[in-house]
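Apart from one protein chain that is not included, each protein chain of the complex appears where it belongs.
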Amino acid sequence: MIKAGILGATGAVGQRFVQLLSEHPFFEITEVAASERSAGKTYLEAVSGKWILDSDIPAHVAKMTVKECRPGLDCKIIFSALDSSVAGGVEEDFARAGYYVVSNAKNHRFDDDVPMLIPEVNSDHLAIIPAQQRKRGWKGFITVKPNCSLQSYILALAPLHRKFGVKRAIITTMQAVSGAGYPGVSSLDILDNLIPYIGGEEEKSEKEPLKILGYIEGDRIVNDDSLKFSAHCNRVNIVDGHTATVSVEFAKKPTPEEILELWDSFEGDPQKLCLPSAPKKAIFYRTENNRPQPRLDRMQDGGMGIVVGRLRPCNVFDYRFVCLSHNTIRGAAGGAVLIAELLYKKGMLE
Amino acid sequence: MIKAGILGATGAVGQRFVQLLSEHPFFEITEVAASERSAGKTYLEAVSGKWILDSDIPAHVAKMTVKECRPGLDCKIIFSALDSSVAGGVEEDFARAGYYVVSNAKNHRFDDDVPMLIPEVNSDHLAIIPAQQRKRGWKGFITVKPNCSLQSYILALAPLHRKFGVKRAIITTMQAVSGAGYPGVSSLDILDNLIPYIGGEEEKSEKEPLKILGYIEGDRIVNDDSLKFSAHCNRVNIVDGHTATVSVEFAKKPTPEEILELWDSFEGDPQKLCLPSAPKKAIFYRTENNRPQPRLDRMQDGGMGIVVGRLRPCNVFDYRFVCLSHNTIRGAAGGAVLIAELLYKKGMLE
Amino acid sequence: MIKAGILGATGAVGQRFVQLLSEHPFFEITEVAASERSAGKTYLEAVSGKWILDSDIPAHVAKMTVKECRPGLDCKIIFSALDSSVAGGVEEDFARAGYYVVSNAKNHRFDDDVPMLIPEVNSDHLAIIPAQQRKRGWKGFITVKPNCSLQSYILALAPLHRKFGVKRAIITTMQAVSGAGYPGVSSLDILDNLIPYIGGEEEKSEKEPLKILGYIEGDRIVNDDSLKFSAHCNRVNIVDGHTATVSVEFAKKPTPEEILELWDSFEGDPQKLCLPSAPKKAIFYRTENNRPQPRLDRMQDGGMGIVVGRLRPCNVFDYRFVCLSHNTIRGAAGGAVLIAELLYKKGMLE
Partner (left out) sequence: MIKAGILGATGAVGQRFVQLLSEHPFFEITEVAASERSAGKTYLEAVSGKWILDSDIPAHVAKMTVKECRPGLDCKIIFSALDSSVAGGVEEDFARAGYYVVSNAKNHRFDDDVPMLIPEVNSDHLAIIPAQQRKRGWKGFITVKPNCSLQSYILALAPLHRKFGVKRAIITTMQAVSGAGYPGVSSLDILDNLIPYIGGEEEKSEKEPLKILGYIEGDRIVNDDSLKFSAHCNRVNIVDGHTATVSVEFAKKPTPEEILELWDSFEGDPQKLCLPSAPKKAIFYRTENNRPQPRLDRMQDGGMGIVVGRLRPCNVFDYRFVCLSHNTIRGAAGGAVLIAELLYKKGMLE
């Protein structure tokens, strides 16, 4: 069992890490760390009145003492759910001190020697890590997961892009309130309402896919600049589950059958290596005309499955469809755990 | 005062007609008609337990006897909120019998001699009515209003199209539950959820604008086929107010300032003729980055104003923005009343 | 394995039966029956567009042919989720024909020879069944479960009543929309709203507990008339989970510690017999001052646990507290399955 520490363990994503790692076959939680305000308290005290999941706090974690977010923690791997206002330097401190960092924060996503991973799509980017360690003189390393908003459509588009070449896509996301953390979105702002704006989200949704679909050139990861995304990001009155409508234009237009066949057969390292958090299939296509729906489909394969539906011709581009992912599982803590499982199976945590 | 009858007066749109016409300066409600099940009851009895508006039933309407939907009603103008399963023939019967029909139903929207009107955009299509009467041998006539889903973006795009040529637009709508009537959407289907499908709605949202932006050629209205729309229509957990995200490509790309200026100065017959239901301006542009929002903006100018925001470059097309309209006022009963007011002022109800 | 048939299998409660019984250790679903409209279709076809659970339709049930609700079904036990408009006679027909009926419908709840069971509270009422069979000349029998609204507070009050004598209780329920079935409550009625009325629910909430707490006298079940309930029933905008606030007056006032101790140690036949659907404990008391909450607590022990909190002195009566139960699991299908498991373990299905 690999000893694991969680940074930012008391927040919304941190709680998901605690939940997902509490009975994990590879990892055991040995440290929970958070801000100075929480440090010194038991985890139970620190999250009192702020625990937002419908499962109970795991008993052995509840009584752990919350530490500060500084190297010296008794663990090998670090799961970072830190706020971006502090994540950058803290994560570097840990990597420098020899810890293996898997981060949910945005700070290092565009460092060209830091892999931004969706394990089904670009696990080959792990090959950049030796360069990262050499250039920075680190014994540890940093890996990051991308933003929650794009997890649904990038998984659906990646296999299509590789075979048929996506030229451009126009996307509208309808994102759940849990994506804003806790307390996050005020009920007064979202009840009987939606907000057609999420700060910084459209830029992430458009730029991050280009790096994920990119390739390694020498000692850096280079964007794939052959495709373009336009994203309209909206907050809607839903607890969990980000939905995206996608219109896409291809370099070489496939048939609908070719698309469905590609989605059906698509798998990556998580499936091949039977990672514990991997969904059985990367993409679940539903044939009902009114699916996917957040409440009905977000827990597909424990919240790690991507659900797609309504593939049909687009009146302007080639095709359009709808996709859905669970934003705090696949799109946040679960996606990071999947990266950690990949690192484990690839022997990179030794 | 022109005597007015309301068909389908007990349903969701019918109730809005009753509300909007109950103290109208041009029209007085003299007849309410509905299905056989309601006929013979007082209006109060017929809507008992089904009145969904937050204003009370107007006292003089409450005690009217509900009639059947057949010619013989004591009125000159007919507001039809009939279900499309029956609206087609019934509306024709009334027009044949000399009534002036303004319909919310979809049945006659694509008859090439029936004007589908948004008074700010295509009031010139009224010129087709003599041809309609001549061809069909009617003393009365039928006019229709378009579907609720497109009212926000068509009003924003029409002036841009006429000056700069819209080539294509990809649109995602997030539509309120009141658009499905009453009882309409089950709470079990929409609570903590959204539905990425509304039957028939995408087709209407793509095709109807082409007729509205079209022109009269001889005795028929011809579509403008120079532009293309792709619409993704979603049902969201909001009482009233349809929101649309729009990405648009122009034949001749304007500057943002030109767009804002055009929206700011845009007006049509409703504003020029000071129609009672006309919003002061056809388009209200809000500069805050998180507007329009349904709950805050849907009642702009009594629910007749279109609210637009977030004009910005699109990463794929030229520009993108967000627009909002009240679906049961501007998008349904209010839009029909505005047509009736236009007919009145143009002297077409004599 | 006992062969089981489900009546009303396509509705909201029927679907829950299918879900809960599809991998049950005692029962196998061999028949699904519904109205004539569905009969002859596969179950998949019959629930198409109406399946409201977030799990998939079990594959082997999906392909079953839906039958009509008439004796002749190939099964021994019948789970009835029929609407009360038809349940009465149909359930009698099955009992007469030798089937063992467990019903969710209200029709037979006040027959004095039909046990209305909450297995933790009054499993001794099963002793009435021989009298029921004898009087009615049936080979089979009917058992019923009580209304969903009272399951939370009756389980909390029953042990207190037996030890300290409940004299009266004033209760306000806040009930989830799934309690009204599907499509049930219109989203237009409940969004940003509550409805302070549910037809017939207050009467059930006040009268049914008296029979459940009653006793067998000769060949009939007699109400306990020593206590009185007043219930205010409200519909609130929640998917699942009925909450009740309770103020209670005792014949002999206990201490808070005595109440907590009694709840903590309370168990009935389901726990003693280790029934598969039984919650580990009948009552879970939470010490946080803002619990129970429907979204966080309704799935306690698979939706079969009752969650109680906020025990404190009442300013008018002796004590007050809040309780919660899952209305479509414990309060409907799950409660009925628990009765069936009790019948099985007691040897009453042979």
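When the chains are written out, they are named A, B and C in that same order, and each has its own residue count from 1.
To be clear about the criterion, a residue touches a chain if its C-beta (ideal position, glycine included) is under 8 Å from a C-beta of that chain, and two chains touch if they have at least 3 such contacts.
None of these values were measured; they are calculated from a predicted model.
Only one of B:2, B:62, B:210 or B:299 touches the chain withheld from this view, namely B:299.
Touch with the chain that is not drawn comes from one residue among A:187, A:226 or A:265, which is A:187.
Of the listed residues C:31, C:91 or C:206, the one in contact with the hidden chain in the full complex is C:206.
Seen from subunit A, the chain kept out of the figure touches residues 12, 52, 177-178, 182-192, 237-239. In the full complex, the hidden chain is touched by subunit B at residues 48-49, 53-54, 191-192, 239, 288, 290, 295-297, 299.
Residue-level contact of subunit C with the missing chain is found at 168-170, 172, 174, 191-197, 206, 228-232, 234, 236-239, 243, 245, 247, 289-296, 309-310, 314-317, 320, 322.
In the analysis below, only the chains that are shown with their structure count from here on.
Chain centres here are Cα means. That of subunit A falls 42 Å from that of subunit B. Subunit C has its Cα centroid 47 Å from the Cα centroid of subunit B.
Residue positions 191-192, 239 of subunit C are each in touch with at least two other chains.
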